[in-house]
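A single protein chain has been removed from this complex, and every other one stays in its place.
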Amino acid sequence: MKPHFTHLKDHTRAQLMALVDKAIALKKNPPKDRPLAGQSLAFCFMNPSLRTQVSMETAAASLGAHPVVLFLGSDTWQVEFEDGVVMDGKTAEHLKEAVPVLSRYCQAVALRSFPSGTSWDEDKVEPYLSAFKKHATVPVINLESASGHPCQALADLMTIKERMDPKGKNFLLTWAPHIKSLPLAVPSSAAEIAAVAGMNVTIARPKGFDLPDDVMARVAASCKESGAKLAVTDAVPDAFDGQHVVYAKSWGSLQNYGAPLPADAAFRTRWIVTQEKMARTDKGIFMHCLPVRRNLIVRDEVLDGPASVVVDQAENRLHTAKAVLLNLLAEENLS
Amino acid sequence: MKPHFTHLKDHTRAQLMALVDKAIALKKNPPKDRPLAGQSLAFCFMNPSLRTQVSMETAAASLGAHPVVLFLGSDTWQVEFEDGVVMDGKTAEHLKEAVPVLSRYCQAVALRSFPSGTSWDEDKVEPYLSAFKKHATVPVINLESASGHPCQALADLMTIKERMDPKGKNFLLTWAPHIKSLPLAVPSSAAEIAAVAGMNVTIARPKGFDLPDDVMARVAASCKESGAKLAVTDAVPDAFDGQHVVYAKSWGSLQNYGAPLPADAAFRTRWIVTQEKMARTDKGIFMHCLPVRRNLIVRDEVLDGPASVVVDQAENRLHTAKAVLLNLLAEENLS
Partner (left out) sequence: MKPHFTHLKDHTRAQLMALVDKAIALKKNPPKDRPLAGQSLAFCFMNPSLRTQVSMETAAASLGAHPVVLFLGSDTWQVEFEDGVVMDGKTAEHLKEAVPVLSRYCQAVALRSFPSGTSWDEDKVEPYLSAFKKHATVPVINLESASGHPCQALADLMTIKERMDPKGKNFLLTWAPHIKSLPLAVPSSAAEIAAVAGMNVTIARPKGFDLPDDVMARVAASCKESGAKLAVTDAVPDAFDGQHVVYAKSWGSLQNYGAPLPADAAFRTRWIVTQEKMARTDKGIFMHCLPVRRNLIVRDEVLDGPASVVVDQAENRLHTAKAVLLNLLAEENLS
């Protein structure tokens, strides 16, 4: 089987921890010898990006590879994923051709494809990413799909590990207000990686905003394996008590999929991250994957304060990207 | 005169065959020594692309050059080609400046510019590409214009040569259904290169869908020179009998330029490529330049079957791109 890096669940705890440790080592000693020289890597985007594009592009370049950045469906043809369809509509190219072709030009193919936000049943199968995995003949990297954002999760764990031994520490994933119903990829992956790292996981969210069942099952299994606690609550600000890590993120409701989020002021005030809430933590650090809407998700006072590690967290996308690329593509392979 | 690679007709049979042979050699032994190091190459797109952009970009990078990908008129200013015009409208920059300027920054400039599809008289002069050729001071590469797609043609012939000695073999270009009236560049270049290679050429198309007269004259001349046969017919599926290569492609009518294609089911059934039709060939391979609309141009059964060589054909864009770039830009020059 081709090695891919698309979902945390495909990798053992040891493999994920080794990737993070490799990234920490790469941060200290960036490789100078262009280990991926002569390779080209395709980074395909169906949604906007800043950290993901630039971290992958600069990681690739610094390792000697050529990054090809493609805005799929806008710069290129609109792509089809359905099998057996008569293509007499808007889509001009099937991924059955596009992905094998990219696999001939490039040594890896990566895709960012958000869910449509109209049907979770349709979104959760991740049709574009699944087609990439099915048809690629080179490693596939997930740059965020409906169900997960594994590259972000590695950077998240790296950022925690730089500050504490995560085992037994307290990790709070706290839902936050937003103007849009956002994908569940980042919170799912953040909860999963925290549990993999042996942290006690608390998920604070309004009722009706639970993470997908399969994610929760994996989080519960990891917690059980490491002897850590798992709690799901809507009791904020109490949930902040004694936390070592506060990870804020907004996401949409699966029960009421794609519906607008509640926008009344009291609800937003209840869920925004403030200095007052952070004061209840055990010197907790504040994390967010970025981009973050200031004073909606979190107040300036927190983001601009000493507890915020969001820029380091973003920087770590670079180092973990290098680890992933080297792991998949360099001759000395970790896994 | 500056060497360019814009039209098959500018090159001798020997030159074209040498380019294909060089590409075959490059596929076996990709150069590792960055022969184009320090060069930058401008790839300008006025239309979508996947294979063309990525094959050129990865070919350039693998040879050590820096590819500059420009979406002309969207990322940049809208460009003018008319001489003497008072530029008080939408176009902000004349190619009289843009192309010489790019020639100062880059060691080659390449352009994809489709026909407008409203007037063949206007389109056939290829105003944008002609302005590139007129004003460039470095080699110009045609990445598909109204009249031809020479880079595709090289990959087409390479794909055939990898499987058979083309001389005396039977090549069928078969028109196929589509929802749009498409450019004639690919079928014209495919017919031309097959004839150049000494193949017997059959063009199966509905009445009213003939290729341009100058293309047909060149195809006829090449066939005559090599002693090959040339036939134009609307007799499908009979035209498939005994073919060694089936090249499917849709294109618009010159007589009824830009008009919608017939869309009735019987007509589409008549012209779609099926397994039943392929069975009449002499173990013929199935070719298409991609992107291909599945089950409109060709049925899944053919495209997913053993006769289909479309992904290899697309891969060969990479190797022929390297041959073209080396030919134009490397010190050891073929021609």
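Chains here go by letter, A and B, matching the order in which they are written, and residues are numbered from 1 within each.
Please note the rule applied: a contact is a pair of C-beta atoms (placed from the backbone, for glycine too) under 8 Å apart; a residue touches a chain by one contact, two chains touch by 3 or more.
What you see is a predicted model; the values in this text were computed from it and never measured.
Within the full complex, the residue among B:Val85, B:Ala259 or B:Ala279 touching the omitted chain is B:Val85. Of the options B:Glu93, B:Asp241 or B:Asp300, the residue whose C-beta touches the omitted chain is B:Glu93. Residue-level contact of chain A with the missing chain is found at 30, 32, 45, 48-51, 53-55, 57-58, 61-62, 71, 179, 290-296, 300, 303-304, 310-311, 314-315, 318. By the touch definition given at the top, chain B reaches the unshown chain through residues 38, 40, 42, 66, 68, 70, 75-77, 80, 83-89, 92-94, 96-98, 100-102, 104-106.
Keep in mind that, in the parts below, only the chains that are shown with their structure count from here on.
Inter-chain centre distance (chain A to chain B, centres taken as mean C-alpha positions): 40 Å.
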